[in-house]
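I am attaching a structure below and will ask some questions about it afterwards.
Every protein chain except one is present and positioned as in the full complex.
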Amino acid sequence: MGTFIQLVIDGLSAGSIYAALALAIVLVNQATGLINFAQGGMAVLAAYFAYSFLQWGVPLILAILLSMLVSFVLGALIERFLMRRFEQGDPDTAVVVTIGLLTLITGLCGWIWSFNNLQFPSLFPLQNVNILGAVVSVRSIGTTLVIVGIMILLQLLFIGTKLGLALRAVAVNPQSAAFSGLPVGRLLMVGWGLAAALGAIAGALIAPSLTLTPGMMDAALVYALAAVILGGLSSPIGVVVAAWMIGVLENLAAVYVPFIGFDLKIAVPFILIFIVLIVRPQGLFGRKDVVRV
Amino acid sequence: MSTLRKKARITSVVAGIGIVAVLAAGCARGTAGDDTGDATEGPAEASPGITDTSITLGITSPLTGPTAGPGNCTVDGALAYFGVKNAEGGIEFGDGKTRTVEIKAYDDTYDPQKALANFQQMVSDGVFAAGIGLGTPTNRAWREAAIDEEVPQVLVMTGDPIFSDREESPWQLGLVPIYQQEGGAFGEMLASSTEDHKVAILSQNDDYGDGYVEGFKEAIAGADNIEVVKELTYEATDTSVDAQLTELAASGADVFFNAMSITPLVISSLKKTEELGWTPNWFLPSNTSSPGGILQQPDVHADVFPGIYTVAFSQSAASPTFAESEEGAAFLEAIAEYTNQEGVPAFPHCVWSWIAGATLEQAFAEMTEPTRENFMEALLSIQDYSAPFMLEGSVIDTTADGKPAVSDVLVQKYNGKGYAPAEQFG
Partner (left out) sequence: MAAAAGFLAKPWVRWVAVLLVVVLLVVAPLIFPIFLNQTLARIGVFAVAVLGLNVVMGYTGQVSLGQIFFVGVGAYVTAYGVNADWNIALVFILAALIPGVIGLLISLAAARLGGLAIAMVTIALPIIGVPLAKRLSEFTGGSQGSSARFSSAPDWTGLADDQWQLYIVIAITAVVFLLTRNLVRGKYGRAFAIVKGNEAVASSMGISPYRYKVLAFTIASLIGGISGFLYMVVVQYTSPETMSFGHSITLLASMVIGGAGSILGSLLGGAYYVLAPQLTNAIDSSLTAVLQGIILLAILFVLPGGLVSLPRLWRRRRKSDGHGGAPAGGAGSRSAAAATVAPDVSPSAASVTAAPVAATPTPPEPNPPTQSEEKRQDT
């Protein structure tokens, strides 16, 4: 039983990492209708900024807050000067532009900060607690709680605030939104900026355990995409739950289904998605969209 | 004239021109081809890439991407070494000429197809020899092309045994010990222990991990006191091995054989194992056992484990005594001056690449002719050479078939600060 609980808790912890990135992807998608492949890369860049601030003697929390601020500005600028041109065009082109952005950012990080594994201090103290026979690190609990907090905030943002409504309106129909008097350009920039800032938090949470390298979020990106699709592109709660499910089920399948084992455990999220999409094509928590012909 | 006949006319005219052109061109390229062919006719005809004053080496290695950390080191060590030598005027070759060594580096992002493309580019750019690159699939991709082209592919940074098989790979030579060797060295020591041991194994799911485990198992085969109770793998791209550690901890093993080449995963494993309350003896491979880089990281408590063993053939640049030694200080200075490395190199490949450079110098000093054949002869006849930073008891010997340049490894045990040789287990 101890093993089972340990695996579940470790799975939740890994899932939180995917969830953090997935939330940022959902935010960008809600705001600008794009899937941003560079989301992980931008998060890593933010973590590198925080690392540099730390090197200059800035205390950890302040360094992270500063990196969030810098990310916000950077995200907004990227939207305005790079993505704006592609937002109304072919979506495949826009996705490829984000791919190019990812390549560029990863290369820049490697060039400026080298490809070595850099140590990043953790926000949470490095202690462990015992829960039902399983050893859980405070860091895992902390990460999970922060993710839950962000998820709730995002959900409130989208459903409860005018800003959230405006962001969604702009994504669904920019022309009507413009006619209604919404500052479309600025809202798009805010959407990307928020997502980048969110990514900065994710980067700061993950860097301590993975060590900071330019490709730190590459593996997580695939899982994050899986979580986004599984959970539904429009639901923060959905993607977080989906990410947790992926993390937990992956671990359980690896250990309890010998045929799958640890090398093929990566198949689990996809099998899961396949099954869910057969039953609910819009994802676990997504909304069904009606399209007029 | 009908269009059909018109077309037919045009077709035949064009085809006629084409055939003539083909014949002409065939002859033209044929003669051109002969020139670049055999470079071994006559003793004085030099191979490409070598002149009276310089020699060019090509390295294809991952310089960007996930394995870029070690990849950059494989280039930088050699750059630094030859940077120093070139500044001193060059290296004296066996034929009396002093030449500078030029290094051309190419990025293959650990993609075998790009590695082959880089090799073809190297040949086109006129390098004398190639090697020192990182990776098994990347080096394998152009191994046979190198044999066909008769271009040396030497001192490659992979423990894949095929590169040291003289018959299979007449133009190749591995640098680092084959993985089986390292695993086997520890297995031998463990098998000679007087007590019973249960072993849990966690290995990377590729030829690296497989090689270590194979060597280890071969060494303990037949030893009654050793039992492998659990064996698991992980992917090099995994973000965490916590699930595997949980399973392994439940096996009750007292020895943990670890074939992991990913630094952050080793660090997190050390922490997690302690958290789980499992305190076995550890074995770590040579490239992920650095005291400064791994064992002395914040919140890694190496002392809770009864013993941490590794195999090694060279000093670690991250150990405190390294910078204090004269040679070590010179190394760090050269790295700082000739490469883009920041601070102390984090991967052992920088030191290994320096050793490769030194080994090449030995070969150059024996070369009497500026040809690739002669170079290979010289390289494959080095015996008993104690390269800089090699541990006592470990030398470069390239004369043994089936063995890479370095095949002696020492089993070492961590003593809280660094490593000391370990004769016995426990």
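By written order: A and B. Residues from 1 in each chain.
Following the convention adopted for this analysis, a contact is a pair of C-beta atoms (placed from the backbone, for glycine too) under 8 Å apart; a residue touches a chain by one contact, two chains touch by 3 or more.
Predicted model, so just to flag it, every value in this text is computed and none were measured.
Q: Among the chains in view, which touch the chain not shown?
A: A, B
Q: Touch as defined at the start, partner being the missing chain; which of A:111, A:179 or A:256 qualifies?
A: Answer from the full complex: A:111 touches the omitted chain.
Q: Among B:56, B:164, B:205 or B:289, exactly one should touch the missing chain; which is it?
A: Answering carefully, the residue with contact to the hidden chain is B:205.
Q: Would you mind spotting which of A:118, A:167, A:217 or A:273 touches the chain that isn't drawn?
A: A:273
Q: Which one touches the absent chain: B:53, B:98 or B:113?
A: The single option touching the absent chain is B:113.
Q: Would you mind spotting which of B:340, B:386 or B:415 touches the chain that isn't drawn?
A: Touching the chain that is not displayed is residue B:340.
Q: Tell me where the left-out chain touches chain A, residue by residue.
A: 29, 33, 37, 82, 85-86, 88-93, 95-97, 99-108, 110-111, 172-175, 222, 225-226, 229, 233, 263-264, 266-267, 270, 273-274, 277-278, 281-283, 288-289, 291-293
Q: I need the residue numbers on chain B that touch the omitted chain, in ascending order.
A: 3, 6-7, 10-11, 14-15, 17-18, 21-22, 25-26, 28-29, 33, 36, 63-65, 72, 105-107, 109-114, 116-118, 120-121, 123-124, 136-137, 140-141, 143-145, 148, 160, 205-207, 210, 235, 340
By our rule, only the chains that are shown with their structure count from here on.
Q: From the C-alpha centre of chain A to that of chain B, how far is it in Å?
A: The mean C-alpha positions of chain A and chain B differ by 36 Å.
Q: Could you list, by residue number, the parts of chain A that touch chain B in their complex?
A: It comes out as residues 2-3, 6-7, 10-11, 13-14, 17, 106-107, 110, 114-117, 119, 121, 126, 128, 135, 137, 209-211, 213-215, 218-220, 251, 254-255, 261-263, 266.
Q: Under the stated contact criterion, what part of chain B meets chain A in this complex?
A: Per the touch definition, chain B meets chain A at residues 64-66, 68-69, 71-72, 205, 232-235, 237-240, 242-244, 246-247, 250, 263-264, 267-268, 275-277, 297-299, 340-342, 346-347.
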